[in-house]
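Notes to accompany the following structure.
Removed: one protein chain of the complex. Kept in place: all other protein chains.
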Amino acid sequence: MAGNSFGQMFKITTFGESHGEAVGVIVDGVTPGVEIDTSYIQKQMDRRKPGQSSVTTSRKEYDIVSILSGTFEGRTTGTPVFMVLFNQDMRPSAYDSIKDSFRPGHADFTYLKKYGIRDHRGSGRASGRETAARVAAGALARKMLERRGVSVVAYTTEVGGIQCKDFVESEIENNVVRACDPQVVGAMVDKIESLARVGDSCGGVVECRIRGVMPGLGEPVFDKLDAELAKAMLSIGAVKGIEFGAGFKASQMLGSEHNDPMDSSGYLSNNSGGIIGGISTGQEIIFRVAVKPTSSISVPQKTIDVEGKEQIIRTEGRHDPCICPRIVPVVEAMACIVLEDHFKRQAALHQ
Amino acid sequence: MAGNSFGQMFKITTFGESHGEAVGVIVDGVTPGVEIDTSYIQKQMDRRKPGQSSVTTSRKEYDIVSILSGTFEGRTTGTPVFMVLFNQDMRPSAYDSIKDSFRPGHADFTYLKKYGIRDHRGSGRASGRETAARVAAGALARKMLERRGVSVVAYTTEVGGIQCKDFVESEIENNVVRACDPQVVGAMVDKIESLARVGDSCGGVVECRIRGVMPGLGEPVFDKLDAELAKAMLSIGAVKGIEFGAGFKASQMLGSEHNDPMDSSGYLSNNSGGIIGGISTGQEIIFRVAVKPTSSISVPQKTIDVEGKEQIIRTEGRHDPCICPRIVPVVEAMACIVLEDHFKRQAALHQ
Amino acid sequence: MAGNSFGQMFKITTFGESHGEAVGVIVDGVTPGVEIDTSYIQKQMDRRKPGQSSVTTSRKEYDIVSILSGTFEGRTTGTPVFMVLFNQDMRPSAYDSIKDSFRPGHADFTYLKKYGIRDHRGSGRASGRETAARVAAGALARKMLERRGVSVVAYTTEVGGIQCKDFVESEIENNVVRACDPQVVGAMVDKIESLARVGDSCGGVVECRIRGVMPGLGEPVFDKLDAELAKAMLSIGAVKGIEFGAGFKASQMLGSEHNDPMDSSGYLSNNSGGIIGGISTGQEIIFRVAVKPTSSISVPQKTIDVEGKEQIIRTEGRHDPCICPRIVPVVEAMACIVLEDHFKRQAALHQ
Partner (left out) sequence: MAGNSFGQMFKITTFGESHGEAVGVIVDGVTPGVEIDTSYIQKQMDRRKPGQSSVTTSRKEYDIVSILSGTFEGRTTGTPVFMVLFNQDMRPSAYDSIKDSFRPGHADFTYLKKYGIRDHRGSGRASGRETAARVAAGALARKMLERRGVSVVAYTTEVGGIQCKDFVESEIENNVVRACDPQVVGAMVDKIESLARVGDSCGGVVECRIRGVMPGLGEPVFDKLDAELAKAMLSIGAVKGIEFGAGFKASQMLGSEHNDPMDSSGYLSNNSGGIIGGISTGQEIIFRVAVKPTSSISVPQKTIDVEGKEQIIRTEGRHDPCICPRIVPVVEAMACIVLEDHFKRQAALHQ
């Protein structure tokens, strides 16, 4: 298949450009008979939308989601659920000045090389805007997972070099960074705001924990649960790496340290991150993703135009100085979609 | 599809257990008319096979590959290429003593939970033996890539905490660790051998560089080139993380540092790892994977049996004290498969 | 994948119910840089829309198509093209009287059994309305095929037992039945109108000819060109059979009659229908589909309600007494989609 679908039995297909008329998603394979309403979806959209706080872009998109098919009288019917968000507050003319230039760190150059054609308004499909459709689909998957007793929570653990020391889950949604340690939120906000003032940006790390998955979920050998989560996460534009459990630290451990021993109560440690051989162990599934600093900055940078002429560019516009807070719901959404798909595949196997 | 296939237009489907009769692969979508012979494939098999050196398992499998379809008079015909390796030197009785126990770090427990049935001989599909089929398919993909001027080289950069400082490509295949820095090979070998003596194991890091890919390869939005490479790598049993370019370090960088500027000669740095927006930039593609220490160790470990009874286990047998040297050709194989598939998809897009 | 997508490299995914808010389609894998405008798509929509003539339903749906993504300044960009039709002239209350009954020949019963839930308004996804999305996608495929010199034309060859004797291609779009023989159009119209008056319906046969396909298109062994055309056609609700070339007559022929001989000018006959071994011969591809009589009739019929109670039903509403004229553009659309997908796959093979 072409590259705009994800999943086998719970499958999403998205469309839409940042400065086009709409973004949206068709979700196929939805369990019939599940209660769902727009407000449940909208709640997740609001966590991703721009303009939430001082540390996000000041663009105002209301990200109002509409469900146009696949439900009847408040329940899913089993037919494709189509959800759409019409774009608002578009200012394509803001991009006129850079229409012939390649913005460093952006996909302008690579898209032009791939497609041979350029839509210079915003970032088209490479825009973070595209993830709105994923969050809508992810909310639907989350609803399905709730019925199975599965929860998915992501949060920021590092921003601009400032790391969380503590994990206070209840505080995550109470701070604008969505950090898991309230002690460092102030420093994180200061860091982000100071970078915003000088037109620069910073990266960070987002962690995700999945609970309630029974042992036995995942499809060897290529569609391992961690392999598909890795694909899902790396498909998010700003993500440059992922690690499960002990992750890169595992490369410095001995087998006798890294192996998770068991006793009658179950596993005694979780270096595996809850997945062994691509299949869930029944423990918490835990992984971290590396988030690069936002590419759009107004600091002057060297670049070239479409004719190869050198120039200095400053990417104006209203951009996120750190994308971590808004990537959190996207990470959760993609994790939900992977899980829901694997639950369905497991059911198929044992049918 | 079920989980034993990988790729869309260049697609591999594998079968076989470590202690069954054979492992093998069907490769579908092979370009017709390409010269290929068994020796070309066998060369890659030999890089992965056990018993190569003092730092690998002493098991002797000759990994002799046979091509049973898809070629005629030394050329591919465009029909499925089937390659098989019949298993040898199997000692399933070696596993009798642990047939009811779960080996820590192994997929015994998760496979049983998933399938409800257990083949206790070796690790079945979760065995590293399964990757032999991938290497055979990868060699075929590599042949196709050579025609396009693309090269793929992987190597060990870290073992048991010892890191390569230098990159001397010509030395990689000249040392048993497949490390890129000849200065540290001695220390690495000592480390691995000393762990082997005490029945323990260690992890490491393997890096991969891909050269010769033109700008424009990769499929937004879900099948990004890095997303598919991530899935491919995490589908290798021992891999617990991946990062592209600056990777996790990107999370501590500013946008003004991380963005790769351009001048008329092209990109001036490669923090992106050669992929932006999921599409190749034309630079070297570079990524690193975290390799966990081999799970099979003879150090005593706490575990339980299938009835939940606690016990101490020592996994005897002939195992690799560090899997990095043998994972190198597997990483290359999977990278080749991802690339070849994307070349074909790019051709389809522009048809 | 779930069942609402079709195609591999040129892939469509549809959504929408007959009495929901909209029907639409995401087309993925569109060649970038192709000129396209809404009027080109709309022209095909108008051929399928209801209310065209005395022999179609009197429902008025204007079937106005909008393109919301995937194009820029009149050209495709290579990103997903999303097309939507908002529903109009819905009268869901017309279905209140039969909301608990199963209409004979309809999918009411089977959908309820499959999904365990019922949307009684119209026929939901089983409605012919769903094919509007296919026609929009098919128009896009047709545009791509035009660039390759491929044309696809379907037409009615039989209605209510009245068969075309002659093939006058230029007359097809000049008569309301889309029949290929102007001599029998009058009789066909009389037949349909007389059935409409008594609330009954009739079936027919639609034939399709594809020209300009070079020899060599099609994917052995399962995705044969005729196999995929067969799936595409049988996926149209009213179609109950398909045959290629000599078709069912081949079963009564000798090998010496059926084999198409060749001389230096090419094939001397076309009993194969232009496809041998699943691959195009370069001749005209020709197939016929059996169209069942419209299920919705107002003639009284025995049925049961959801509780199994027997009753007599008359399906009121505005229905097509013969669906052939409106199925013609759907047959063409699906054929175009299959072909475009196979052109892309052929390009991938030889890349």
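A, B and C are the chain letters, set down in written order, and residue numbers restart from 1 in every chain.
In this section, a contact is a pair of C-beta atoms (placed from the backbone, for glycine too) under 8 Å apart; a residue touches a chain by one contact, two chains touch by 3 or more.
Everything quoted here is computed from the prediction, not taken from an experiment.
A.B. asks: Decide which residue listed in C:182, C:220 or C:317 touches the omitted chain of the complex.
C.D. replies: Within the whole complex, the residue contacting the unshown chain is C:220.
A.B. asks: Using the definition of touch stated at the top, determine which of C:5, C:18, C:79 or C:175 touches the missing chain.
C.D. replies: Considering all chains, including the one not shown, the answer is C:5.
A.B. asks: Which residue among C:54, C:88 or C:110 touches the omitted chain?
C.D. replies: Result: among the candidates, C:110 touches the missing chain.
A.B. asks: What chain A residues would touch the chain not displayed?
C.D. replies: The missing chain touches chain A at positions 8-9, 29, 31-32, 78-79, 220, 343-351.
A.B. asks: Touching the missing chain, which residues of chain C?
C.D. replies: Counting over the whole complex, chain C touches the hidden chain at residues 1-6, 8, 14, 102, 104-107, 109-111, 113-116, 123, 125-126, 130, 158, 160-161, 195, 200-205, 214-224, 226-235, 237, 240-264, 268, 272-273, 275-282, 290-297, 299, 301-304, 308-310, 345-346, 349-350.
A.B. asks: Residues of chain B in contact with the chain that isn't shown?
C.D. replies: Interface residues of chain B facing the absent chain: 1-5, 7-11, 13-17, 20-24, 26, 28-29, 32-33, 68-70, 72, 75, 77-82, 114-117, 119, 124-125.
Assume only the chains that are shown with their structure count from here on.
A.B. asks: Which chain, with its centre taken as the mean C-alpha position, is closest to the global C-alpha centre?
C.D. replies: Looking at where each chain's C-alpha mean falls, the closest to the middle is A.
A.B. asks: Have a look and report which chain pair racks up the highest count of C-beta pairs in contact.
C.D. replies: If you count contacting C-beta pairs, the leading pair is A-B.
A.B. asks: Which is it for copies chain A and chain C: same residues on both faces, with over half shared, or different residues?
C.D. replies: same
A.B. asks: Return the distance between the CA-based centres of chain B and chain C, expressed in whole Å.
C.D. replies: Measuring from centre to centre gives 46 Å for this pair.
A.B. asks: Using Cα averages as centroids, what's the distance between chain A and chain C in whole Å?
C.D. replies: Their C-alpha centroids are separated by 39 Å.
A.B. asks: Would you give the residues of chain C that are in contact with at least 2 other chains, written as numbers and ranges?
C.D. replies: 8-9, 29, 32, 78-79
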